[in-house]
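Omission of a single protein chain aside, the complex is shown with its protein chains in their original locations.
And now, chain A:
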Amino acid sequence: MTQRIKATCAALAVACVPGLMPGIAVGDPDDDSLTINGEIAIVTEAAAPAHTENLDTIYSGWRFRTDETQAVQMDDFDNPGMIGVENAMVDWATADGAAGKSCADCHGAAENMAGVRAVYPKWNEEQGRVTTLEMEVNNCRENRMDAKKWKYTGGDMTDMIALISSVSRGMPVNVAIDGPAQSTWEQGKELYYTRTGQLELSCANCHEDSYGMMIRADHLSQGHINGFPTYRLKNTKLNSVHARFKGCVRDTRAHTYKPGSDEFIALELYVASRGNGLSVEGPSVRN
């Protein structure tokens, strides 16, 4: 019965006061720990950063999944997201565009990108704005390789982001929110707490107020993006952060922002910063 009341609260987005709702939510994070390939230790639980005001502890979405789904991510052979990583390795080494250059010609081995995923989105001094990893990939493609831009949430792009993420796995997410990035971060925060759509839900209503509860048949996580790109069992492909944002905003029955828009860039910076301290996990496996 308790569950039912909670579910109703979540659906109506009524402010549920935790004190009035005794009992353990069935969707709470479990106590499992994550090591990938038996060698990459992943931090899935950490003290919330000071700027994540309304949470005490941050948990990776991995902790909210069933044991079976969790197991798929623990071995690269089992993780279908790694197929995307392998595809991207081919792209990484293949020259494209009029300049006749590949990623590898400038960057060397993909492993040299270790640590990059952890600090993006990041202030780009040259462009005078916060840029995401996808924007930097396209920046390289357009300006250095003289190649066609990739679609922001397209397969090639998401595979490439998965490759760049995979070499940073185990490193703590640590995006900068101060200095020139601060105004973008604040815009993202504003968006995070703004209710949208006919259902009038903000990101916080589900991922801050109600994590650990069920949203229909699924467990609500805290919505961190340390595991992106994420291989979802539901659509059997790698999903990018902005595609997921779009899905969430759509689910509130609102017109969504576009992937790659200023709004989503700001939101990505803010949401990434909420997970500062968790390990980079991408490509992760989720429902």
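Methods note: a residue touches a chain if its C-beta (ideal position, glycine included) is under 8 Å from a C-beta of that chain, and two chains touch if they have at least 3 such contacts; residues count from 1.
Basically, contacts and distances are computed from a predicted model.
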Can you pick, from "ABC-type polar-amino-acid transporter", "Acyl carrier protein", "Sulphur oxidation protein SoxZ" or "ATP-binding cassette domain-containing protein", the UniProt name of the chain not shown? "Sulphur oxidation protein SoxZ"
Of the residues A:83, A:215 or A:254, which one touches the chain left out of the display? A:83
Had the left-out chain been drawn, it would touch chain A at residues 77-78, 80, 83, 86-87, 236
